[in-house]
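For reference, the structure is listed below as structure tokens.
This part shows chain A:
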Amino acid sequence: MSLNNFFSMGGYAAYVWSAYGISFIVLFLNIFLAVRNERKTIDELKKRLGSNNK
Partner candidate 1 sequence: MSEYINIFNVILKRDLMLAFRDKTDFINSLIFFIIVITLFPLTFGTKSTIVNEIIPGMIWISALLATCLSLETIFRSDFEDGSIEQLTLSRYPLTLLVSAKIFAHWITFGMPLIIISLLMGILLSLSNEIIIALFITLILGTPILSLLGSVMVALTIGLRGGMLLNLLILPLSMPVLIFSTVAIQNAALNQSIIAETYFLAGILVLAITLAPLATATALRIRLS
Partner candidate 2 sequence: MSKFSINNLECIRQNNILFKGLNLSMEDGGLLQINGANGSGKSSLLQICAGLIQITTGEVLWNNININQRRYEFQNNILYIGHTNAIKATLTVEENMTIIHSLTGSKSKINYSTILKKIGMSGMNKIFPYNMSAGQKRRLGLTRLFMTKSKLWFLDEPFNALDKEGKKIIENLIINHCAKGGITIFTTHQKMEIDGYPLQSIHLRNNNV
Partner candidate 3 sequence: MYKWIHQFGSPKYFYDISLHLSKWVTIVCIVCFIGGLYGGLVLAPADYQQGDSFRIIYVHVPAAWMSLFIYVILATSGAISLIWHIKITDIIARVSAPIGASFTFLALSTGAIWGKPMWGTYWVWDARLTSELILLFLYLGYIALQSAFDDKRIAARAGAILALIGIINIPIIHYSVEWWSTLHQGPTITKLDKPSIHLTMLIPLILMVIAFKTFYIAIALIKTRSEILKYECNSSWVKKILGN
């Protein structure tokens, strides 16, 4: 299977790749939001903890 064949997907390239594109966006957003939320939480708590100790 050549690279060209792989990308053209037997003429269904638009459908297959857009479906996979959407999937990656959705999965990526899930990861991104989860990780950002974790960082924000930890930062916030650390800040609160720091101000309590002072």
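Going forward, contacts are C-beta pairs under 8 Å (C-beta built on N, C-alpha and C of every residue); 3 or more make two chains touch, one makes a residue touch a chain; residues count from 1.
How were these candidates chosen? In short, all candidates are chains of the complex that A comes from, given by their letters.
Bear in mind the structure is a predicted one, so any value in this text is a computation, not a measurement.
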{"item": "Candidate number, among 1, 2 or 3, whose chain touches chain A in this complex", "value": "3"}
{"item": "Chain A - residues contacting candidate 3, complex", "value": "1, 6, 9-12, 15-16, 18-20, 22-23, 26-27, 29-31, 33-35, 37-38, 41-42, 45-46, 48-49"}
